[in-house]
Structure formats: C-alpha cells, structure tokens
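With one protein chain withheld, the remaining protein chains of the complex are depicted in position.
Here is chain A:
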Amino acid sequence: MAASSERSPPPFPDSEEPELLEDSDEGADAFTGTSISEMDSPSPDSTRPPKDIFNEPLEDIFSDPLSNVNSEPQKKVDTKIPSPSSDEAVDLFSDPLDDDSEVISSPEVQNPMPDLLNEPVQAPKSDLLSEPPVSSVKKAASAELFGDEDEEDLFKEPPKVVTKKPQPSGPPVDVFTEVKSDVKVKPQVKDDPTDLFAEEALTAPAPKPSASSSSSRTNGVHSDEHDLFSEATVELSLDSPRNDRKKKDAVKPSVSAPAAPVASSSSKAPSKTLEELEEEESEDTFDLNISVTNPEKVGDGMNAYMAYKVSTQTSLTMFHSKTFTVRRRFSDFLGLYEKLSEKHLQNGYIVPPPPEKSILGMTKVKVGKEDPSSAEFVERRRAALERYLQRVVSHPSLLQDPDVREFLEKEELPRAVSTQALSGAGFLKMLNKATDAVSKMTIKMNEQDVWFDEKIQDVENEEQHMRKLHVMVESLVNHRKELSGNTAVFAKSVAMLGSSEDNTALSRALSQLAEVEDRIEQLHQEQAANDFFTFSELLADYIRLLGAVKGCFDQRMKAWQRWQDAENMLQKKREVEAKLLWANKPDKLQQAKDEIAEWEAKVTQYEREFERISATVRKEVIRFDKEKARDFKRQIIKYLESLLNSQQQLIKYWEAFLPEAKAIA
C-alpha cells in the first residue's frame, strides 16, 4: 500500500496512514464489519465497502467533467495528487480492476505488499488512486459500521459515493451535513454526493484503491456476494458492483419513511456507484469479447429466419466458462432489449438499442436465393448486432443483468414473442408509445437544472446533425458504388477499344488502362464498403443511441412529473385540512392529517427518486459522451486509414501504368 500510494500520489496523507497495516486491517475490519452488517442488515454492509471503492472511481470520473468539487478542501489537497495521474480515467479503471483482483487475494491473506506492487505496475495513473481513499474510508466505516453505513447510504444515493472522503476526514456525519449545505436541491443527502464526488475526483488517491478494493472483495467474498452472484467473487470490481446492486435492490423496497430513505438511497446509490465503477473498469480491463458470426438461414419460406452464432470469450467469473457459443435469432436480440429496457430504462440507464427490424430486407433474404443485396443486408445486420451486444456488455450495470448472462450463455432461450412488429403485443407497445408521446407533449417541465437544460438541447441538435450527416454519408456510399459500377463498365469498354485499336503499342496501353480501371473499380467498391461499415453505420448507431439518451431524459421528466403531481396532491390535502380546521370537524381532521403525512412521504420519495434518476441520467450521459468520443475517434481514424490505404493502392496502380503510356509509339 505504502509503495503504491507513494508512487501515484506522493502527497497523500490519507493514503500513507492506511498503508499496509491499514489495508490488512481494513480487510479484517471489512470482514468483521460484513459479518456484523450481515447480522444486522446484510445488504447494506456488504454493499457498502464495494460501493465505496467503486464510488470513488466513478466520482472521480464524473467529478472531473462536472467540476462540481466544492467541499472538503482538506481532503482534496491530499487526494488531489492522484488526480493528475487520473488523466485517462478509462485506462485507469481497467488497471484498477486488475489491482483489485490481485488485491482481493491479498487482502484475504492480509499481505498488503503484493497489492501495492500490483497497483503501481498496473494502474499508476489515477482512477485507481481514487479507490484507495475509499479503503481508508471503509476502515473508518468498518469501525463505525452502522453509523458509517447510514452516512454512506445517504451520500451514495444522490451522487453515489461521496461519503468516502468525508470518512477520511473524520466524522462522516459532519461531512455529509457540509455537503448538504453546499447542495441546493437536496438538503439532505443528494447535494452532498455531488460535492463529495467532486472532492473525491480531485483527491483520487492512488495507493488507497488497492486497499479498498481488497476490502470490498473480501467483503464480497465473505458476505452475500457469493450467494447472490457466484461470479462476483472472481472479479472483484465487477462482482462487487453486482453484489451491491443486488443488495441495493433488496434494500430498496425498505425505503419509505424519511429515515428509511437513507438506507434505501444508500442501497440505490451504491448500485449506481458500483455501476459507474464497473463501467470505468470495464472500459479498461474489459475482458469480454463478443462476436456475432455465421449468419445462417433456418427454415424456408416466410417462416425462415436468420440465426447468428454468438460467441463469448471472457475471463469474467460471472460466466460458467471462458468461452461459449450460443445460437440466437434476431428476435432474441430484440427480446433482450425489451427485457433490459423494461428493467433499466426507468432508472435512467441508457439501454443500447438494437438494430431496427427490417421487414423488407428480411423478406428479401427469405425469398431471394443468393443475391448480393441480401448478403449485404445480412452482413450489415450481423455487424450491427455485434456492436449492439458489445455496447450492452460494456455497460457495467447491464452486464450484471441476469438476462444478459442468460442471453450469452443459455443454450435455449424462450422465444421472444413481443418483438413481432405486427403481433398483438407489438400493437400494445405501439399504443404505449403513442400515449408516452402524448404525455411527453403535455408535460411542460420547468427545467431547473442548467446542465440538463443544455444537454437536452445539445442532444437534440446533435441528433439532427447526425441525421443529416448520415444521409450524406449514405449518399456518398451510393455514389461510390455507382462510381465503382461505372468504372467497371468503362474498363470493359476500354478493353474493347484496345482490342480494336490497330496500333500495337496503343492497343496494349489501352488494355493496360482497362486493367488499371478494373482494379480501381475494386478499390472503389472496397472504399464504399468502408464508407458504409465504418462511417455510415457508426452514425446510424449513434442516431439510435441518441434516441435512447432522449428516452432517459423522458424518464427523468416523468419522474419529475410524478413528483410534481404528488406535490400538488399534497397541496390539495393541506387545503382540505385547513378547510376542516376552519369548519371545525375534528373527526375528519385526523384522516386528513394522515393523508397529508402519506402524501408528504410520497413527495419526499418521488423527489428523491427524481434526484436519483437525475443523477443516474447525468452519469449515464457523461459516460455516453465519453464512449461516443472514443467510438468516433476510433472509427473515424479507422475510416481515414482506409482512405489512406485506397490512395496508396491508387498510386501503385497508376505508377504501373505510366511506363505503359509512355511506351506508346
């Protein structure tokens, strides 16, 4: 620990303190704590440590962009050291995962040294760093398990994990209160989290993560995690998030009263934080390769369908084996999306949308034998499905979903029924969509959050431009194909001209020219394919994804609407009470008071839910933006490289032709 801490964030007081001993202690604490917590309230305890760890990295990432950091300057100073290292959040994250895994084994053994060693090597950068503070926090938490837990929970809810930082500073409660004061919206917990996150992000102590991770792992291993997710044990980072989530889920129902909300919030918050952490980690260390291959037509006539081979290669322990293959048909992919969006959309997650159904394209495939356009259609769909699955599993919280695992692993899936466009279920879905659209029109949200206000506008604009760009790239693809076809025709024509030319040298040169044009035709064709698969499909994907982002915004708006409705209802109930008071009807007064209390609770709950979904959506959007930037850069560079390659080939062809032309006598 010490070594690691020193390397990454030299000026780390917190990290130094925990050091090796602390790590080991932490592990011990964590264990004890977990056991205790389990006794008391197993879910929160187990969840907490992992949450912290996870939260930290997440926070860091998020906080950087947001620049929310306000509170706890002290910690920041300490922690800030790591931040510089954390330039590449993604990379760092991956590293941390590795560290964590290593750490896990170590914590159990209680050998801090190995962890430290691993850490520096793997992830010296920063995200990892953030984790360490968590560990320290955890230690504190372990000491005061219950109290800490509550605090953590509160913090976790809104911004996910901020709590950790406060812990290092000393009394978690104080920290929280401070945070709250900072935050405008949520007096209690929500505001704090943002602050905390910011702080954490700044601090992000490198050495700590190992300890924290170890502790979390240990916790997970020892506690419920195994039960819940057998997989969890293997990969610390991933597992812990899963566990947390599960725990959270379990906890969530409990939330109702103001006091309870903390716990509930904590449970939810941790899940989020975990997810975030997972995301980060997954980006970096992501060890899950999915490929969709071998499209195969099954059956005949209009009942025929295409089945794809979905192969997964992974070292993630959540899966039963390292490599496995299943066959899935298109509607299975759609079914997966249905399941995922049903579960996660309402929480504000961006669920990657699958490629659209294409009745025309598929009918062609069904009817046509082997014509090139249907082959292209199949390949296009295959590639789109592959990208879709990759996006799903790269989302930390979606990866944890049992349906995803089932989809990847299970031999036989129940046939997805509701995906058929013309089925009764499809009709119902259309109805729902229509009502959604109507309600969207009617909800006039008074946007308080400037960030959301701008972001929603940005996404709208971006989608519009992307659509425009997509149309143009499609047109380029078409023109390039046309060019390719015309070049081929011209090449043939020149070959004919060459054959009828009676000057030998000129005739030869013309047939050489025909050959050059033939090759160029190939080149154009390849380039058109590149235009399409690397550029156009990227845009199509992101147009769909932006739609999903907008869906998240809508979910948030719905939550807001619920909250506002409850607020109005409460207002009405209060008026009734006032009237009753005035009318002096004590018998009904009690009932009115009860109703007010009920609605007050509801308002608090809905408000909290709104805050939660806002925080989630925000994180999701930030994650999405990051991924988008990465995707676009990667794909466009790839595209430019394909262009470069074309030009190189072109030069080769013409260089070969030039002497032929000069040889004409």
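Throughout what follows, contacts are C-beta pairs under 8 Å (C-beta built on N, C-alpha and C of every residue); 3 or more make two chains touch, one makes a residue touch a chain; residues count from 1.
Here is the rule we use: contacts and distances are computed from a predicted model.
Colleague: Among "Sorting nexin", "DNA primase large subunit", "Ribosomal RNA-processing protein 43" or "Sodium/hydrogen exchanger", find the name that the UniProt record gives to the complex chain excluded from display.
Modeller: "Sorting nexin"
Colleague: Which is it among A:Val298, A:Ala375, A:Met496 or A:Ala597 that touches the chain not included here?
Modeller: A:Met496
Colleague: One chain is left out of this view; which of A:Ser373, A:Asn461, A:Asn568 or A:Gln590 touches it in the full complex?
Modeller: A:Asn461
Colleague: Which chain A residues would touch the chain omitted from the figure, given the whole complex?
Modeller: Residue positions of chain A that touch the missing chain: 458, 461-462, 465-466, 468-469, 472-473, 475-476, 479-480, 482-483, 486-487, 489-490, 493-494, 496-497, 500-503, 505-506, 509-510, 513, 625, 628-629, 632-633, 636-637, 640-641, 643-644, 647-648, 650-651, 654-655, 657-658, 661-662, 664-665.
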